[in-house]
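For this view, one protein chain was removed and the others were kept in their places.
Moving on, here comes subunit A:
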Amino acid sequence: MRYRRAGLAKALACTAVVALAATACGSGGSTTTSDGKTVLTIATFNEFGYEELFKEYEAANPNVKIEQRKTGQGAPHHQNLFTKLTAGSGLADIEGIEEGYLAKVMAQSSKFEDLKKIGPSDVREDRWLQWKVDAVTTKDGKLIGYGTDIGPLAMCYRKDLLEAANMPSDAEGVKALFENWDSYFAAGDQYVKATGKAWFDSASQVFNPMHNQEKVGYFDADDKLAIETNNDKKLFEQVVKAVEGGQSAKLVAWSDEWKRGFKESAFATKVCPSWMLGGIRENSGPEHKGKWAVSASFPGGGGNWGGSYLAVPTQGKNKEEAAKLAAWLTAPEQQIKAFKAKGTFPSQTQALISPELLNQTDEYFGGEKVGLLFAEQANKVPAAQYKGPEDGAIQENVIAPALQSVEQGTSGADAWNTVVEGAKKAAK
């Protein structure tokens, strides 16, 4: 017994030492391996689909060794990013940044390298869709990230439910329904009247794309709060009216009840970025195969939701090598491979015309050519709206809860007052 205990203690002690050593390696600065290779670290979250690409790059560049730090979810990855930006050390040579956190990163753009300066000279801005580049270009013209993927918006709808409500359900027929937000909400009224069921899943899921289509977001270009002067009040009232008319299924996005709602056919339409198709398939289950369809007609034109960038923090050691790798990874050829591996929809103009992408179909959505459809949607995205540093906070903690409170019975006027008050507090 004694002997075994001692063994256990030893094992524990060793683990602790290894853990300490690993931490030291992680945040320290061993930038070369023992055989003289340059070590490049890259921190990503979810699935970027880069695993095979790293091997390819290492084979082509024998002097480079790539270490990937992969985090399961976006939130802890970005919390780590912001903490270590402040600390001034500990970040990877290349950091993945998600669109939703971009505004906060842009507010600290001085802590990232200008890729126009240190990146390979053959990488030009026209590699990407214009709005994708604009969103990551600072006011003084620095480019702090290379675009990876995007999330162009389309409208998903349940063919069977529309048919049951005696509404058009084929691709041509729904075009008129989804032409603009007025027609969308009018169709919602018609649907609610016919079936007594909800039209969309959640009010904030509808409000966000409406807001993102506007020229002026929550902040103007001088970072002054614009929520009282832009169009948001009008949009908010429009959504409130739809909620009061019974159009919302009142399901908080990503919650368990929301996922259940797909199975229960609780709503007939869903704003869906390209990456949402997988979620719809998973949540609705095999019993709803062929009932969902996706329409290229999106109210008010188009929009984007999600997608990421690769950036090079100034605190890194091998910044030019890192920029070179990031440039290679975000080239159209590589991004197509990532798309095939994990379905990340590419943001590069050349990738968007690649036959491999355009010929992609989805059986769950009735064999629709979703690659072609979303590539077209990507070209419909309006110019990038300026986002202030607190944009994400206002969307998540001010607008979304206020719309939820409307779904729970608060009056639209009260909810709007809460929005204005909350936005002012967040912008302080």
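We adopt the following convention: contacts are C-beta pairs under 8 Å (C-beta built on N, C-alpha and C of every residue); 3 or more make two chains touch, one makes a residue touch a chain; residues count from 1.
Just so it is clear, contacts and distances are computed from a predicted model.
*Asks:* Among "Carbohydrate ABC transporter permease", "NADH-quinone oxidoreductase subunit J", "Phenylalanine--tRNA ligase alpha subunit" or "ATP-dependent DNA helicase RecQ", find the name that the UniProt record gives to the complex chain excluded from display.
*Replies:* Of "Carbohydrate ABC transporter permease", "NADH-quinone oxidoreductase subunit J", "Phenylalanine--tRNA ligase alpha subunit" or "ATP-dependent DNA helicase RecQ", the absent chain's UniProt record names it "Carbohydrate ABC transporter permease".
*Asks:* Of the residues listed, A:170, A:333, A:356 or A:396, which one is in contact with the missing chain?
*Replies:* Hidden-chain contact among the options goes to A:396.
*Asks:* Considering the complete complex, identify which of A:83, A:359 or A:379 is in touch with the unshown chain.
*Replies:* Per the contact definition at the top, the residue touching the missing chain is A:83.
*Asks:* Of A:193, A:234, A:260 or A:289, which one is in contact with the hidden chain?
*Replies:* A:260
*Asks:* Among A:127, A:197, A:250 or A:387, exactly one should touch the missing chain; which is it?
*Replies:* Per the contact definition at the top, the residue touching the missing chain is A:250.
*Asks:* State which residues belonging to subunit A touch the missing partner chain.
*Replies:* 79, 82-83, 85-86, 104, 107-108, 250-258, 260-261, 264, 266, 393, 396-397, 400-402, 404-405, 407-410, 418, 426
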